[in-house]
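In this view, the complex is presented without one of its protein chains, the others remaining in place.
Then we have chain A:
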Amino acid sequence: QKVTVDVLDHLERLALVDFRDSEGVERLQKAIQFADQLHEVNTDGVEPMDSVLEDRCLYLREDDVTEGNCAKELLKNAREKVEEYFVAPPGNIPLPKLEERDTYLQSS
């Protein structure tokens, strides 16, 4: 089935992507179709694999302080800073509603 405008809008908000034009949406559609082929495999009674690392042991680190103390380096990339603090906007800037946005989705 086709991906609805509501779902596309939802994805744009969640992932901050911009599907830009019909080609972008088409590519998304094709990607979903490609992934859907997985459903053709019978997985009854098979444990899902969520990582190729599943047979490895999670390495445990000793509780020692080995890093940090590099505020200057970390702040080097910050566009704005105030006394060793990073500066961010006052809160999450809400995305305008679909109707107000200058996006391809509006016209679809």
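One rule holds for everything that comes next: contacts are C-beta pairs under 8 Å (C-beta built on N, C-alpha and C of every residue); 3 or more make two chains touch, one makes a residue touch a chain; residues count from 1.
Here, contacts and distances are computed from a predicted model.
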| item | value |
| --- | --- |
| Record-based protein name (UniProt) of the chain missing from this complex, from "Small ribosomal subunit protein uS7 domain-containing protein", "Histidine-containing phosphotransfer protein", "GATB amidotransferase" or "Alkyl transferase" | "GATB amidotransferase" |
| Contact footprint on chain A, counting only the chain that is left out | 10, 14, 16, 50-51, 53-71, 74-75, 82-92, 94 |
